[in-house]
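The complex is shown incomplete by one protein chain, all other protein chains being positioned as in the whole.
All chains are identified by letter, namely A and B, in their written order; residue positions are counted from 1 within each chain.
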Amino acid sequence: MAWYLVKRLLQLIPVFFGATLLVYFLVFMTPGDPLAALCGDKGCTPGVAAALTEQYHLNDPFFVQYFSYIGGLLTGDLGVNFSGREISEVLAGAFPATARLAIIALIFEAIFGITFGLYAGLKKGGWFDSTVLVLSLIVIAVPIFVLGFVMQYFVGVKWGLAKPTVSGAADWSDLILPGIVLGLVSFAQVLRLTRTAVAENASADYVRTATAKGLTRGRVVRVHILRNSMIPVATFLGMDLGALMGGAIVTEGIFNVPGIGNQLYKALTLGDAPMVVSVVSVMVIIFCVANLLVDLLYAWLDPRIRYA
Amino acid sequence: MPENNFENNDATGRDPNPEARSHEAAVREVRETADTPAGSHQKDLGGLSTGIMMEHFVADVARTPVTATDSRSAEGAPVSLWRDAWRQLRKKPTFIIAALLIVLVIVVALFPQLFWTQDPSAATSQCLLENSNGKASPGHPMGFTAQGCDVYSRVIAGTRASLMVGLFTTIGVVVIGGIIGALAGYFGGWIDGLLARLGDIFFALPLILGALVVMQLPYFKAHRGVWTLVLVLVLFGWPQIARIMRGAVVEVRNADYVVSARSLGVSSLGILIRHIIPNAMAPVIVIATISLGTFIVAESTLSYLGIGLPPSMMSWGNDISDAKDAFRSNPMPVFWPGLALSLTVLSFIMLGDALRDALDPKARKK
Partner (left out) sequence: MSMSQENNRPLLEVRNLGIAFTTATGEVQAVQDSNFTVMPGETVAIVGESGSGKSTSALAAIGLLPANGRVNAGQIIFDGQDITHASEKQKVKLRGNQIGMVPQDPMSNLNPVWKVGFQVRETLKANGLPAADEDVTRVLSQAGLPDAEKRAKQYPHEFSGGMRQRALISIGLSCQPRLLIADEPTSALDVTVQRTILDHLETMTDKLGTAVLLITHDLGLAAERAQKVVVMYKGHVVEAGPALQLLRNPRHPYTQKLVDSAPSLASRRIEVARASGVEADDLLAEHPRTSMQAALKQDFVQVQDLTKVYKLRGSWGRSEDFTAVDKVSFAIPRGTTTAVVGESGSGKSTVAKMMLGLEPITSGSIVFDGQDVAKLRGKEMFAFRRRVQPIFQDPYGSLDPMYNIYRTIEEPLKVHGVGTSKEREKKVRELMDQVSLPQSMLARYPNELSGGQRQRVAIARALALNPELVVCDEAVSALDVLVQAQILNLLAELQHDLGLTYLFITHDLAVVRQIADNVCVMQKGTLVETGSTDSVFENPQTDYTRQLLAAIPGAGLINAV
């Protein structure tokens, strides 16, 4: 177990440095003046330009630039954005709303995805299964911004079931609709994944043996089928955090949620490159940590991994 | 519940004796002692204790004829994997619907002039402000945008860009991801380790986030277009196909037919090309088909965020992006391109799903 953990941590290090290096390289090494990239369409005043040059060590060799940037990233010093605010401050302010949004989405997709998937998988080929399969394909196919607008229009504007846009505080209740929109595509994927795993495990030999032991159907389903089907689903939920962060940009934009995605969206429209690079780097860190957690969860769920 | 077990047993009528279990245990004990002398080697019992039930039964040979050992008569044409898959597919309604929709989308992308009433990009076509947010009318079945442009013509015209991005990105990731995955899976060892880490690095940047960072750079902003977008999406999209390909190759790498080919003296590369890749292609084709849909979504999402295709280019994402501000007053210019986009993506995902079922190796092993 300890060896497994150490191995995973060791593997995470090159991934972290590789991914941040990739982002950094793309921003600063693609054709064109990095200063121009940082300053965006409107250009910088000489003062800002000087500050940026110093902040990103633009006059130093590439790796010095990169490591000072990593140092800043790890110590929470992300520099300032166009409007001169500390980026770390902006992110800290926006973080709670995004965290709440992601939690709602994850809970929604986990609970409903697993429940529906379990039921469909146990009755594979039945009417519920067939209906749910087609519906889930449709949900997966509709892009999140189309879905967002449609839900906002009907649920928020036409039927008045929820506030169409989020006001300043971004309470839990305000975020339910955006959270569901954000989690909807993943919900369909969790559903399909659970269904496949359940259908496969339901015909596994050990499930037949468990039945032959005299266990009730309920216990067989809970203790043997569902428990074993959770292994791939848990992995997916962890990986899904990356997709949720991508989706959050669009969802937060549509519902005007004051979160990190919205900041990124604004930064994109303003051409605020320092902000974009910082937000994406922070997201990469979150993603790496989430992956590590998934690995731990995976080892906890599957004893075979622990001893590998 | 365990406490009730004895009563429950009685209720099912297993044993008429109310003290069922304990009595039975006693009987067993008696039997055990009684049987010990003969019980040690069962075949010696012959037919003694249960002789009554043990007549020698032989089935009527005419009713149970013995056919030739181990023959399988095959009728009809030989069935290769692909033919078998096709036989299953052509009976599947989801496949038929998906295939018809895809054919339609391709025809629209190739020959938009067959569908639109006027070329929306031509100089002669004018978006008249008097039509701004106009309702559907004859010749304009989907109404007008805020600029007074015909939504229908724009939806038709937007097909080509979306499809091109999806198609060429898919080709790109299959070639690059496929080669990397096949090499990693086939050679294993340090090559595998290196390529796996490389894939992990790209995997840590989700497709949309990665593309976003690149597309907002001035250089890319200045050169926006189908090919730039394809390049960026391939850059961040290949690891998925590589992983699938690697898994499939690892699965067939140690198959006995591969070992047979090695002991024939076929070279490594020959085995990879002639035996391994053809057998590993099925899952890649499935995922590639589904990915085609995903890349179309990615294109439209980036265009929606204003950093995908240039505004001058007609695409569904751009149309939705343009119409989103007037959404509450006039939702139709968002709705129609959104529907076209969703249907196209749905067809590719449905096609991939149908292919997955048809190419499932488990279903084939009879």
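The criterion applied here is as follows: a contact is a pair of C-beta atoms (placed from the backbone, for glycine too) under 8 Å apart; a residue touches a chain by one contact, two chains touch by 3 or more.
Model, not experiment: these values are computed from the prediction.
Trainee: Since one chain isn't shown, list which residues of chain B touch it in the complete complex.
Mentor: Counting only chain B, the missing chain is touched by 1-6, 8-9, 12-17, 23, 25, 27-28, 30-32, 35, 39-40, 42-43, 45-47, 49-50, 52-59, 61, 63-64, 66-67, 69-72, 74, 78-81, 84, 255-257, 259-266, 270, 275, 278-279, 364-366.
Trainee: To test your reading of the contact rule: which positions on chain A touch the chain that is missing from view?
Mentor: 3, 6, 124, 202-217, 219, 223-224, 227-228, 231, 301-304, 307
By definition in this document, only the chains that are shown with their structure count from here on.
Trainee: Would you mind writing out the residues of chain B in touch with chain A in their complex?
Mentor: Interface residues on chain B, with respect to chain A: 94, 197-198, 200-202, 204-209, 212-214, 216-220, 293, 297, 300-301, 304-307, 320, 324, 327-328, 331, 334-335, 338, 341-343, 345-346, 349-350, 353.
Trainee: Taking the touch rule as given, give the residues of chain A at its contact with chain B in the complex, in rising order.
Mentor: Contact set of chain A toward chain B: 11, 14-16, 18-19, 22-23, 26-27, 30-32, 36-37, 40-41, 134, 137-138, 140-146, 149-150, 153, 157, 242-243, 245-247, 249-250, 253, 264-265, 268-269, 271, 273, 276-277, 280, 283-284, 287-288, 291.
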